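Worksheet: one structure, shown below.
Every protein chain of the complex appears in place save one, which is left out.
Order as written gives the chain letters A, B and C; numbering starts at 1 within each chain.
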Amino acid sequence: MKKVINEVDHVVDESLDGLAAAFAPWVRRIEGTHVLARAVAKPSGRVGLVSGGGSGHEPAHGGYVGEGMLDAAVAGEVFTSPTPDQILEGIRAADHGAGVLCVVKNYTGDVMNFDIAAELAKEEGIEVRQVVVNDDVAVEDSLYTSGRRGIAGTVFVHKIAGAAAERGDDLATVAAVAERVIANVRSMGLALAPCTVPARGEPTFTLGEDEIEVGIGIHGEPGVRREPLRRADDLTDELLDRVTSDLGLESGASIAVMVNSMGATPLLELGIVARRVYQVAAERGWHIRTAWVGEYMTSLEMAGYSITVLRLDDELAALLEAPASTAAVRVAR
Amino acid sequence: MKKVINEVDHVVDESLDGLAAAFAPWVRRIEGTHVLARAVAKPSGRVGLVSGGGSGHEPAHGGYVGEGMLDAAVAGEVFTSPTPDQILEGIRAADHGAGVLCVVKNYTGDVMNFDIAAELAKEEGIEVRQVVVNDDVAVEDSLYTSGRRGIAGTVFVHKIAGAAAERGDDLATVAAVAERVIANVRSMGLALAPCTVPARGEPTFTLGEDEIEVGIGIHGEPGVRREPLRRADDLTDELLDRVTSDLGLESGASIAVMVNSMGATPLLELGIVARRVYQVAAERGWHIRTAWVGEYMTSLEMAGYSITVLRLDDELAALLEAPASTAAVRVAR
Amino acid sequence: MSEPGSLAWWHDVWRCFAASVRDQRTWLDDLDAAIGDGDHGTNLNRGLERALGALETSQTPRAGLRSVGMALLGTVGGASGALWGFGWTKASAAAGDGTGAPTPDEVVATLSLFRDAVLERGHAELGDKTMVDVLVPALASLAAELGTQRSFAEAAATAASVASERAESTIPLVARKGRASYLGERSAGHEDPGAASMALFFACLGEVS
Partner (left out) sequence: MSEPGSLAWWHDVWRCFAASVRDQRTWLDDLDAAIGDGDHGTNLNRGLERALGALETSQTPRAGLRSVGMALLGTVGGASGALWGFGWTKASAAAGDGTGAPTPDEVVATLSLFRDAVLERGHAELGDKTMVDVLVPALASLAAELGTQRSFAEAAATAASVASERAESTIPLVARKGRASYLGERSAGHEDPGAASMALFFACLGEVS
């Protein structure tokens, strides 16, 4: 394992220190915790937004803390959901008297730990609601399983629900907006190379020189299928097709797109993917209002990418384009 | 070679198409060229700023085109300096009657191609000045060689000279500000893993499981020294020491810092580096005004990082913190 | 041997479990890497050190197991952290408060609360390829054997072998809960890591009794 680290056990703690210092205009680390909260708290009477999950997805989630997005981000160990006591700290920091919405990605661990934290927060008199993001179409959705995973689409939930909270919507409304994003957002990813969790020291899987994993999550897991590497356009067509047919995307629809690097895939290659997305959108009559191309929800240094499509209505578009100021996302007034 | 590409020969062209589409709020591609110019040209009578170089350094250079930074970015093939005709197109697009400053990284190819382009532009009656960035302390500076390389510090030149041009400084003044940045900025990087140039298809060098290359440039070249991997803090101490002693950095100095990923090294690890930089700065009495931590001047999917330190005076600090709006750097008003 | 259900006995159980997980950490991580995210051994191991410390400073089984649950909840993370942590905070309610003598029934009642809490939180059913596939039948075996007047040691030994069999019999299953469920059919052919660690726990019940 070749990584820029000191002790394997201190990776998350030390990284949070450094990122909190560098991101000081936006965040502060709540001492003794793995929580990054806004440097300047939002006015009281506004709904708070908390998200989090395992570390290793940077800039998620601390990069999304700031005006117009999250109030607090809770970091677990690498790829391990945070514990309820930490989440509770985040909820406390985000509470400004109007309740807190937790944006949770659909993983058993995340859901259960956020559930327990929410119960503890309620015992303290904080009103808490949760939304569970499950945008990954690679995984079959079934009542009898844990359902779909939450992946990169979560960042759109942060942005849009964050804007709703910022403008003063009440908790039920912010939650409803978040649910509307969740209902309209789908993603799917693939990997060209695995990543190595520091505590484990070995790649999470191995691939032949010409193999890729299709339908990966964001925790270094293998995907749902292994297959030969193909041209960028073919891969992109498949991901886009899976995502948009699940969404039932109609010609004439307005959409936001995210082309997300899993970590090692450079922007040069994401540009090739974006080009194809615009081509297909033009053919199919989808209007791309915004395209986020870069690293938004990574999986350490995994090589690969995911595509996210969000169907927009006028309100979602306005909230997506509303001002935001965080370490990783900035939209000017 | 595992990459998200179609044809090896079309990588740059296709990527520019996709990035231009996604970055449409900031840039447009000048048809038939490898030039990304501002979507909305700056008012006439203002100095234009052009930069560029080989591709593979994304978000450099197209990501820095927009208000407060560059007017045009010229992309060569991967790691190959652009040709004079392309640079000339960039200069033409950036010219608004007050002359154009070219920010060139010190590589023989870049310098010669920009020189030729500047001569051609002068023949067309455009006033052109050039500054050559040579911030890499890994390479010995000597009158008898090509001197130091230009690496990540170049982005600070874009930001600060861009702000000077935006506020209306004349060409000589903008060039002088750029030279002041160059005189006060130093960088050094190291690699944990090489990258693969698409046209070549093989890694630019090979490293043992515990080896790193210290003193790398940004074109996949090996560094000046090969040595065993050490703890993040040790590596960071060495880079920081080399950079700041070359700069003769004094206690009490105000600085801007960049912790730049070469591509594959994730933000999680950059956080660990940033933490150490803040620790050392506190010990040595340097005041870090701004820290840019992320991908600014990459080398495809190379693993590793560079550290850049810029000594600030009040004017440089103000220009660094002046508003900017580009795909990759945004500073709010 | 200490009395099953006594504070000393619970110490023995958790010391044994912590040691097994420490020893088998890489194996558990490997099992999890095959169908999950490779951290199961690391997760449990991180928490069990802390849990042992908490137990050592406690005066009664009830207080001790509650602090074990809190420690696990605060350090393990992931699915197993929520289940093991929440489970033991709940289970502690049935453990002795130091007023009466410990009984085997108390142990079964405590483990039953743990099982109920795991089922309540996780909503997993038998055959979903989770720790539940071990916990439910192994606990049922323990209770049944005790009902036939066997000694606790004998009953626990039987439960341990049921647990180990059931862990292995998760191999052919397709996961329907937890991270492994995302793999669909590809999850078949591998032992569930949470089932494997649960079997280590039952092995310890047998070993120390």
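Assume contacts are C-beta pairs under 8 Å (C-beta built on N, C-alpha and C of every residue); 3 or more make two chains touch, one makes a residue touch a chain.
Remember, it's a predicted structure, so these values are computed and weren't measured experimentally.
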| item | value |
| --- | --- |
| Touch partners, limited to displayed chains, of the chain removed from view | B |
| Per the touch definition above, residue among B:Glu58, B:Glu77, B:Asp135 or B:Glu166 touching the missing chain | B:Glu77 |
| Sole residue of B:Ser15, B:Ser51 or B:Asn113 that reaches the chain not shown, by the stated touch rule | B:Asn113 |
| Absent-chain contact - pick from B:Glu140, B:Glu283 or B:Asp314 | B:Glu140 |
| Absent chain, residues of chain B that touch it | 54, 76-86, 107-109, 112-113, 115-116, 138-140, 144-146, 149, 197, 199-200, 202, 204-205, 217, 219-222, 224 |
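Definition applied: only the chains that are shown with their structure count from here on.
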| item | value |
| --- | --- |
| Rounded Å distance, chain B centre to chain C centre (Cα mean) | 54 |
| Centroid spacing, where centroids are CA-atom means, of chain A and chain B in whole angstrom | 29 |
| In chain C, residues with contacts to at least two other chains | none |
| Set of chain B residues in contact with two or more other chains | none |
